[in-house]
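Report on one structure; see the data block that follows.
Here the complex is missing one protein chain, while the rest keep their positions.
So, chain A:
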Amino acid sequence: MAAVVEMQGITKTYRSGSGARTVEVHALRGVDLTIEQGEYVALMGPSGSGKSTLMHIIGLLDSPSGGSYRLGGRSVEGLSEVELARIRNRRVGFVFQAFFLLPRLTALHNVALPLVYRGVSSAERLKRAKAALESVGLGDRLDHLPSELSGGQKQRVAIARALVQEPDLLLADEPTGNLDSRSSEEILGLFDELHRQGKTIVMVTHEHDVGARAQRIVRLRDGRIADGGHP
């Protein structure tokens, strides 16, 4: 099996403050992490452990201060902003805690949005978006605005938006954090289903029962991987 994520010695250092009072914050102190294709991994750790930073680096929203990172077998070191945007668009599907649906677009157009940046024609975009929404069970909500959907339905639209990209990696950041227990169960069931279909999923969470659904739990502590860095 090919590795989707291969990280070696990843560090991330922020500077905060200014002048003589500059403080260096070490968010990641050397992370080695491998995630194989088709794996369902939960990224867990207390707040301040660096799990958000690690997720941002995995998703190419942030770049590491040191170490090497290969996404889908390709090194992302030294890539330009434009190339990173392109890889995000093609290889990474994000699912956020707060859904981040554009309020004035229908479910269908929200899902089609990533394909706009890929230059897919309008008709083709809507066709694929419709299929993605149907795959998450929202075939009857295509023309609803986000405000007309329940929390669970919004998150399913967001998942459809990630799926329409056909990414190498689904990156979910506390996807059930804003949901009641019934909707949470619904969304976690959907992730289980996606896992069965062979999707690679990385889910950031601090809830143990959510983490327990994953195939493997990666535990972060103080910017290092405490447990589960390799399959």
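Going forward, a contact is a pair of C-beta atoms (placed from the backbone, for glycine too) under 8 Å apart; a residue touches a chain by one contact, two chains touch by 3 or more; residues count from 1.
FYI, contacts and distances are computed from a predicted model.
Participant: The chain dropped from view, which UniProt name applies: "3-oxoacyl-[acyl-carrier-protein] synthase 2", "Translesion error-prone DNA polymerase V autoproteolytic subunit", "Protein-arginine kinase" or "Macrolide export ATP-binding/permease protein MacB"?
Facilitator: When "3-oxoacyl-[acyl-carrier-protein] synthase 2", "Translesion error-prone DNA polymerase V autoproteolytic subunit", "Protein-arginine kinase" or "Macrolide export ATP-binding/permease protein MacB" are compared with UniProt, the left-out chain turns out to be "Macrolide export ATP-binding/permease protein MacB".
Participant: Just one of A:Gly59, A:Gly72, A:Gly152 or A:Pro175 touches the chain that is missing; which is it?
Facilitator: A:Gly59
Participant: Can you work out which residue in A:Val25, A:Leu79, A:Leu113 or A:Ile217 touches the chain that's missing from view?
Facilitator: Touches the omitted chain: A:Leu113.
Participant: Would you write out the residues of chain A that touch the absent chain, in ascending order?
Facilitator: On the side of chain A, residues 56, 59, 61-62, 81-82, 85-86, 88-90, 94, 96, 100, 102, 104-105, 113-114, 116-119, 161, 165 touch the unshown chain.
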